[in-house]
Each structure stands twice: as structure tokens, then as C-alpha cells.
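What follows is chain A.
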Amino acid sequence: MSGAHEHPAGPTWLWLAAIPLVLFLLLAWGLVRQPLPWQFDAAWIPSLSVSLAFRIDGLSALMLALVTGIGTWVFVYASGYLAHEPRRGRLFAVLLLFMLAMVGAVSADNVIVLFLFWELTSLTSFLLVGFQHRRSHARSAARQALLITMGGGLALLGGLTLLAQITGSWTLSGIVAAAPAHLADARLPYALLLVLLGAFTKSAQFPFHFWLPNAMSAPTPVSAYLHSATMVKLGIYLMARLDAAFNDLLLWEATLVATGTVTAVWAGVLALRERDLKRILARSTVSALGTLTLLVGLPNPGAGLAVVTFLFAHALYKAPLFMVAGNIDHATGTRIIDHLMGLRRAMPWTAAVAVLAGLSMAGLPLSFGFVAKDVMSAAKAEAEVLALVSYATVFVNAISVAVAGVAAVRVFWGPPETARGPVHEVSWRMLLPPLAIVLLGMEFDFVPTADPLLLAAARVIAPGLGAADLSASYGLDVLLSATGLTVLVGLAFFLSWDRLHQRLQAMHWLDRYGPAATYELLLRGLALLAARQTRLLQHGRLTGYLRLALAALLGMGAFAWMNSDTRLSLSWTWPPQAWAWLVAGVLIVAGAGAALRLRDRLAVLMASGLVGYGSAALFLFAGAPDLAFTQFAVETVLVVVAASVLPHYGTGQARAVPWHAGDLLLAAAAGLGTFLLLAHLDGLPPDTRLADWFGANSLPAAHGRNVVNVIIVDFRALDTLGEIAVVAFSLLAALPLLAGLKRGTPT
Partner candidate 1 sequence: MKRLLALGLLGINFLKDVVTSGWTTTLIILFRGRSLRPGFVRLAYGELPDTAANFLGALVTLTPGTTTVDIDLERREFLLHLLDMDHADATLDSIRRDFLRPIRILSGGAP
Partner candidate 2 sequence: MGTRPRLRRSVSLLGTAALVLCAALLLHAVLTRGTQSMALGNWPLPYAIQFAADGLSAALVLIAAGLGAAVLLVESVWREGGAAPGLHPLLHGLLAACCAVFLAADLFNLYVWFELMLIATLGLLVLGAQRRHAEAAFKYFALSMLGTLLMLAAVGLIYGATGQLNFAALRAVAEQPQLAAVLPVYVALLALALLLKAGAFPLFAWLPASYHTLPAPVLALAGGLLTKVAAYVLLRLLGDVFAATPGVLVEALGWLAVVTMVTGVLGAAYHWDVRRILAFHIVSQIGYLLLGIALATPAAAAGTAFFLFHNILVKANLFLIAGLMWRAAGHYDLRRIGGLYPARPLLALLFLLSAFSLVGVPPTSGFWGKFMLLREAFAEGRYVWGGVALAVGLLTLYSMSKIWLEGFWKPHPAEGAVLAAPPRAAYAGVILLSLLILLMGVFPEPIVHGVQSATAQFWSVR
């Protein structure tokens, strides 16, 4: 990636940035011209109540602004970053597809349409993470991201479907509107847990957080765009959107607050274990996502504002920081912070961006201060829990100060690394985007251009939010007091980074027992389970297959028998022809039994032929001369065929029947089952309407006296047509085998 091999230039694809730019401008123009929300609805699959329903309110607009705004700069950055990448065309195509998917996901109102775009972002993310697919690490990271986010996506589908069925609406707005009336529905907790599973996986919440750092094997523009600024926020977005409906639900609040807190803290700790700059940033992103989840979970309206503000701010500083990491990687060929020192002279512009973004990151607590105050005042009874949460936020915040220090200070200051060759600043296309984004972020801090949008977004989450709350949140005193504490702790973390790192790195049990290890364990377990099942069910032994199939058929047949109203009826009348049946029956049974006892194959064949001869004899005394004749003739021709095929079966002796007890049991069960079925049939009165009609119409209408034959060639001639097709095809099918036998040595 560091440009060791120069590739022919080709198109830079810089112009692609115009697409998000145009979309961004359209959005801005729209926001000025047209009050929110904007709605669009077109029929798609009315039979499934799936319509192309889109609804853009404040929250959607905020997300759209991020997606298209940051998207514009990411495309510019990528055109520089990938200038030497020969297959960048594909990457740009997927990136563009991703952007469109994001646009769709955050504007969709119909839950199925939302799900569609949601999955599309997972898919494109998969392709982008695996861009360096020649490396096995990239492949497995891509697969991990795919399995976790799409797995969560499936849960989301289940959850959304349930939600829709509970509320009777297939649109998000409809669900949010109708939900309060259905809070007592017993299905609701499951629906919400499923939805949250989807959101948590997408937004890398504990215990699904580990895919995000691994996804850093994607090229940096992708990391900056998908895995920090936009896609990972999709889960937050969905939770925030549903929060208006489920805010008062304890389950909702508890799950979100707990998960968010654990994620934020844990990711902060893990950030300290990393040496790779991008992975450090990724951990801190997870931490920020945890904070966002926690904020969504908090019940008071102010938290809603905090969510949107933090979400917005995070995107504006984290994307530039990723680009900084990318620039360093690009220039030096490494991202390991131990090898990165004093780069500020070689890369002054990058250093400047890093400092500005780091400041923003460290100076963020405006939202936290706000939250802390609001939380303390709003909730009184649950003081201890919430106190814990607020301690956690201080810790998390301090970590982000430390991370900002690492990214913005540590790598640029200090003595330059001498072991490496000369390092040059990167091209303008890789400098301008982070600089622009970070400056934009500062502009929003000082000039509240974005305030209306943020407020509109916050009101989607917390409809009760008043205009006053916004200004209150910017109270300088709170800001300062909170900042003071966190900066102090953060500074301590920053200074003791290496010592903390070594201490944490030594805790190998974290690698062994963490969720990431669990994921690997599950994958291995799946393979082992599959192997075990294969040995059990696909062992390759035909007799075993037959045994299992017979046992299953018998068992399931018995189940059906038990569960239906069956009665047995055995009649023991003994008409004269029954003596003939007895003779035939003895032949049948004796033949079948002898086939078991005999060893000479020829004799086995003869004995089994008796079953046919016996049947024919039976037919003779049951008014079926045609059948008897056919059966006799078939047995005769069978003898001819079998006698000519028998020599191919090797020695004349067949294997002795092993007489396994289990097989005997199966056979006995099969026999008993047959007997019961026939006895059952005997109890039913025969319905001869078809036979009567055939008998009455055979001669007058079909000109034949032999009713069986008339049925065969006329009344049910189609059966016969199929049957002779089977006969003819049986020869056709056997031709290759016959040819092989004729050659003498089949291969």
C-alpha cells in the first residue's frame, strides 16, 4: 500500500466525489426550502405491505448530512490514498454503493426497506474489509464482520417483523406512533431484544465489539467512512429512532444503559492494549459508540440532544483522525506507535490536522457535562446505578483524551525515528479532506449553523425537548468543571500509556476468554459439530443409511398411527379360494425366507422368484388373470435377465445374512406395521364407484370386454404411457453400464 510498486496511473476517480457532494447540496437546499419531515411513498409489494416508504425527519437529515458530507471528502481522500492501487475501480464502485445504501437506510420508513439497505451496508462493508483479499487476515476479518453484522441483521429482521405485527404497522413512524398502546404486549420484549441485537452488532456493542478493530484491515478511507463516521452509527440511529417509543420501558433503558456502559468502558480498556494506531482509534470508536448507546438509553430528554451532538461531533473528529493514521501509514509504511516518533517536521500538515482533531476529541465533554447535570437532576431514586454510570463516563472520556494525545501528540512530537528512510508529506488529496472536516467541526462549535438540524434530530429522539434545553447544554460552567476532571485523568492515562499497556498486554487471559476468542471458539465448534454430524449421518455406509431411513419411516409412521383414530378389524372368513391363497402365501413366505437362508446367489434369485410366482398364484384365485399372466411372464423374463447378469457378481456365494438383533427388530416392526395397515384397511367399507363405472362403460363406450386392459390403454392410458416410458428409459439408462459389462472390465 505504501507505493513500493508504481502502477500505471489510470483514472483517479476523483470526480466520483461529486456524487455525494451533489447529494449533500441537494439536502442542504432542501433543508432551507422545505420543512421536515419529507415523505415519499411508492407501491412496491402491496401484497406484503412493503412499500417504498421514505421519511426524512431531523434525525435522518442529520445522518444524511454526515453520509453525504463526510462521504464527499472520503471520496477525495480515497482518490489520493488509492492512487497506486491497481484495482481501485472496484473499490470505488463498492464505496459508492455503500454510500447509496446508507442514504437509503437512514431515509427508509418501511422497515423492510430499512432492512434492505441495512444488509446492503453490511455486504458492502464485507467487500471493503476484504479488499486486500490476498491476505488471509483481511479475509477472516471481512468474514467476521459479515457474519456478525449480517447475523445481527437477521435478528433485526425478526425483531422488526415482530414489532410490525405487534403494532400493526410496517413503517418506523407507524411503529413509533402505535407502540405506546402495545407496551404491555408479551411479545414486545422479544421483539426489542431482537432489534437491539441487530443494532448492537452493527454498532459494535459489547460483546460484538471485536469485529470493528479487525475490520481495520480495510483501506483507511473505508475505515474512516464506514467504520467510524457512518455505518457503525446505523445501529445507534435505529435505537435513537425507536427510543421515542420505548423510552419509558425499563427493559429498554436497562439494556441500553448497561450495554452502552460496558462497551464504552471495556473498549477504553482495550484501547490501552493496542499499539496499532488504527486499532487504537477503532477501540476508541467502539468506546464512543458505547457512550452513544448509553446516552440513547437514558430516559431524560436532554440525553437525546446529547446523542445527536456527540454522534455529530464524533464523526467530525474521528474521520480526520483515521485519515491522519492513513497518511502516516502511507508515508511511513507502519502504524505501530512505537515506531512512530517526531513526524511533525516531515508531515507538518498532517500533524496540524491531528492536533486540531485531537483537540476536538479531548475537548468534547460538552455533551457529557450536559448529560451529567441532567441525569443528576432528573433521576433521584436510582442514584447508585446512575452514579456508577457517571463515573464510567468520566473514565471513558479520560481514555479518549489519552487516545487523542497518542494520535495527535505522541507520534508527531519527540525525536524523529532515524532507522527509517526519509518521510515525505502526503499529497493534497489526502490532506485537504481531513483538514476540511476538522475545520468544519470547529466552525460548528463556534458558529451554531448546525443547531437547528441537531435540535430537529434530538426532537425525534426526545419529542419533549424544548428550545431552552439546547442553550442550557452549552452552559460554560458545567463544561469547564467536567472538562477539568476528565482532562486531568486523561493526562494521567496518556503519560502512563506504555506502562498501562504493558500491564494490560500481560493479561493474556483477556485474549483467551474474551468475546473474540468466543467467536473463534464458536467457529471451531461449528466445524467440529459439523464433522461430528457428518460422521453420524454421512458415514457412507449404505446399510447404515437404509437402517436409519427404515427406522425413521417406521418411527414416524408409528407416530402417525398413534395420533389418528385407527381401529383394527380382522375377518377370519375362509372361502374356498382361501386354500389356494394359503398355497400361494406359503410359496411367497417360503421364497422370501429362503432368500435369506441361501448362500448361492442363483438359489437366492430362484427363491426370491417364488415371491413373484406366489403372487401370480394368488392373482389366479382372486379374479385377476391378467395380473397372474403378467406376473408369471415378468418372472420368466426376470430369470432370463438375472441368469445372464448373475455371472458378473463374482463368486456364486452371497454373504451370509448377519442376523443383527437390531435388523430383526426393524424387520419385525416393518412386518407388524404392514399388518396393522392392512388390518386397518380391512375395516373400511370398500368404495367401488370407479370400478362400477369402468365396468359399465368399458364395452359400450370404449369397445373392450377386458376391463383391465381398457383401463390400461384407454381410461387410464396416461399411466401406461408413463410406464412404458419408464421401461424404455430403463434400457437407455442402463446402456453405459451394459457397455461396461460387455467390455468385461468396468472402470
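How these were chosen: all candidates are chains of the complex that A comes from, given by their letters.
By our rule, contacts are C-beta pairs under 8 Å (C-beta built on N, C-alpha and C of every residue); 3 or more make two chains touch, one makes a residue touch a chain; residues count from 1.
Values in this document were obtained by computation on a predicted structure and should not be read as measured data.
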item: In-complex contact of chain A, chosen from 1 or 2; value: 2
item: Contact set on chain A toward candidate 2 in their complex; value: 43-48, 87, 90, 112, 115-116, 119, 123, 126, 130, 133-134, 136, 139-140, 142-143, 146-147, 150-151, 154-155, 157-158, 161-162, 165, 190, 526-527, 529-531, 533-534, 537-538, 540, 542, 545-546, 548-550, 552-553, 556-557, 559-561, 563-567, 677, 680-681, 683-684, 686-690, 693-694, 697, 701, 714-719, 722-723, 725-726, 729-730, 732-737, 739-740, 746-747
